[in-house]
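The following block contains the structure, expressed as structure tokens.
Removed from the display is one protein chain of the complex; every other protein chain stays in position.
A and B are the chain letters, set down in written order, and residue numbers restart from 1 in every chain.
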Amino acid sequence: MALTREDVRDIADYARIALDKRELDEMTSYLNEAIEMLQPIREYDLAGVVPTYHPIGDLCNVMAPDEPDAHGRALAIDVALGNAGATRDRAFRVPSILGNGEVDGRCQTSAS
Amino acid sequence: MRLLREVLRDWEAVIGLEVHTELTTLKTKMFCDCRLSHDDPPNSNVCPVCLGMPGALPVPNEKAIEYIVMAGLATDCQIQRRSLFYRKHYFYPDMSKNFQTTQGPVAFCMHGHLDLEVTGEGATERPDFTVEKDPDGGYMASIRILRIHMEEDAAKMVHVGGSEGRIASATESLIDYNRCGTPLIELVTQPDLRTPEEARVFMERLRQTFLTLGISDCSLESGSMRCDGNVSIRRRGARGLGTKTEMKNINSFKSLHDALAYEICRQAEVLEAGGVVRQETRHWEPSKRRTVVMRVKETADDYRMYPDPDLAPFCLSDDFVARCRARVPELPLEKRDRFVVAYALKRADAAQLAADPRVASFFEEAACAVAKEHVPMVANVIINLLSATKAVTSAQVASLATLLATDAITFMQAREVLELVDGTGDDPQRLVDERGMRQSTDTEALAATVDEVLARCVDQVRQYREGNKKVIGYLVGQCMRTSRGTGNPKLFNTILCERLAQEG
Partner (left out) sequence: MPNISELSAAQIAYGVTCGDFTAVEVAQASLDAIEAREPEVQAFLEISGDLALAIAAKTDERRARCAPLGSLAGVPVAFKDNMQLVGTRTTCASRMLEHFDSPFTATCVQRLLDAGATPVGKTNMDEFAFGSSTESSAFHRTCNPWDTQRVPGGSSGGSAAAVAAGEVPIALGSDTGGSIRQPASFCGVVGMKPSYGVVSRYGVVAFGSSLDQVGPFGRCVSDVALTMNALVAGGRDPLDSTSQAMSAGFLDNLEQPVEGIRVGVITSLMEHEALSAEVRTALAEACAALEAQGARLVEVELRHMEAAIAAYYVIGPAEAFSNLARFDGVRYGFRAPDCATLAEQTARSRAYGFGAEAKRRQLLGAYLLASGVYDRYYYPAQQVRTLITNDYRDAFMRCDVLLLPAAPTTAFRFGEMSSPTQMYAQDLFTISNNIAGNAGVCVPIGLGVQSLMPIAAQLQGPAFKDHVLLRVARALERGMEEAGRMRPGVVAPAFARRGGVLA
């Protein structure tokens, strides 16, 4: 069940990496080769094995107190914006969200 | 389109809500120690973490975890001791890392419920409920809560160059990360709601609960509490579910109700005309009182969720949960029931006072300062005479309620007294005495006033004797006016009746 160029184009679209035709070919063969290399993962009997997402033993419930700027990390506006390619006044600036007639779901300013 | 009540006779609506609440009463953000702010200039409360700078790492705010556990306890959720934060990916710059840190399949709080009491006119949206059946009451509905999970809010984006800041015609957008990373809890209900009124009451109850917990200012208007509604309809008696649409941009209880009502009627119209409802996100336009399509959802989004490796797992201890439990104050419904029993209040009055924790504690302060039998009058004063703009103390309210309960002044006078003591701190009883406003119960003096009025109002007396008993109200009013409000209206009424009967 090898990945096709179309599959890879969809993945690249999702990952927001524009690929030209040559890159798309290269990435397609790379991904298929890499996935082949991953097959050992599927060869073990893993029934009932608990996954380890964090290699930290029993460490849990790590939290910080609700104290404003306890570590003096707040950034001055010039530092906050200093590495940005486009700003306006005190804000970061991006081009139009929607192109002509393009439908994009992210119309809300809120996360949900 | 047909009216909602008509539509709901043929169709059953199935409604679920997703409610986002910012934990505005915290001092800092969810995963960094930046100050929470609402009105500061753009990007003034940002740090490497909430700007998603390379190398920055999150550390969860302990108090935010306490708050969500309190929210879960207050809604009878099972608190999940073990849970993880996940990364939810989508490329959009309102999330500085291009993923949102949120929870996975297991949330801190799961499987709770909120019980609603739907009363009044709104209750009749349910076709099986009629006022004739139950004139004073309403019905109870238990709404299951699927989960409440912890996450972080997104940045604010302003769309520039288009009309009304709308995204469609904007040429560019400006991003302010002050809000990015604000602790946010998302509550998801089961699709147990059946009418827009139930949805409205649910939100109201939830808001009261969160306000009582003190975890948020819960302002729908400013967006610290936000609600999305999912609705589908099916023929009455049908078992399956119809295609649902999702309603966004709801910023008041009324909008929630009206948007759902509109959408139910719209879907019914589509289906009755033989059409199909498309799965889509719709935007409520309050000014035009309609919903419009925002986005058609053909396939489910793939957010590529996976456990966040930067955040250690949670394994909440009994102690932690017990500490949270101890911090959950008396909730509105418990408070209402106690008010009914302890103070002999009417259920509706008790519910109204208990709804807002500040009002409830103001009431209880005032109630402490009056004789037990006068407490209902305190409730009466708060509900009927006070408005948000009045600067009066609970002691003043207690004093005023005592005056009313002992018939020392009339309600009309009470309004006047309230105006006079507003913002002064003066004791109403002293003011009434100083101004000689105390209502007279001296029967002889009142009888003299009655006689004067009867002598003057020959026409009304004749009408009364001819059988128009309603005219007594006019005569009591005349007595009140003549006594400049100092007479007791009940006594006037009694004396008037006696006199008019005698000389018949």
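Note that in this section a contact is a pair of C-beta atoms (placed from the backbone, for glycine too) under 8 Å apart; a residue touches a chain by one contact, two chains touch by 3 or more.
On a predicted model such as this, the values are computed, not experimentally measured, just so you know.
Visitor: Name every displayed chain that the left-out chain is in contact with.
Guide: So, taking every chain into account, the missing one touches A, B.
Visitor: Which one touches the absent chain: B:Gly161, B:Pro309, B:Gly425 or B:Gly473?
Guide: B:Pro309
Visitor: Please pick, from B:Ser173, B:Thr189, B:Gln352 or B:Thr449, the residue that touches the omitted chain in the full complex.
Guide: With B:Ser173, B:Thr189, B:Gln352 or B:Thr449 as choices, the missing chain is touched by B:Ser173.
Visitor: Residues of chain A in contact with the chain that isn't shown?
Guide: Its contact residues with the unshown chain are 3, 8, 11-19, 23, 26-27, 30-31, 33-35, 37-44, 46, 49-57, 59, 62, 64, 71, 73, 75, 79-80, 82-86, 92, 94-99, 102, 104.
Visitor: To test your reading of the contact rule: which positions on chain B touch the chain that is missing from view?
Guide: Contact residues on chain B toward the absent chain are 48, 51-60, 87, 89, 91, 93, 96-99, 173, 175, 302, 304-306, 309-312.
The rule we apply is simple: only the chains that are shown with their structure count from here on.
Visitor: Write out the stretch or stretches of chain A touching chain B in their complex.
Guide: Residues of chain A touching chain B: 14, 16, 53-54, 56, 59-71, 73-75, 77, 80-81, 88-98, 103-112.
Visitor: Can you list the chain B residues touching chain A in their complex?
Guide: 18, 20, 26-28, 32-35, 41-49, 51, 59-65, 84, 90-95, 100, 151-161, 167-168, 170-177, 184, 186, 223, 226, 228, 248-249, 281, 283, 294-297, 301-302, 307, 309, 311-317, 320
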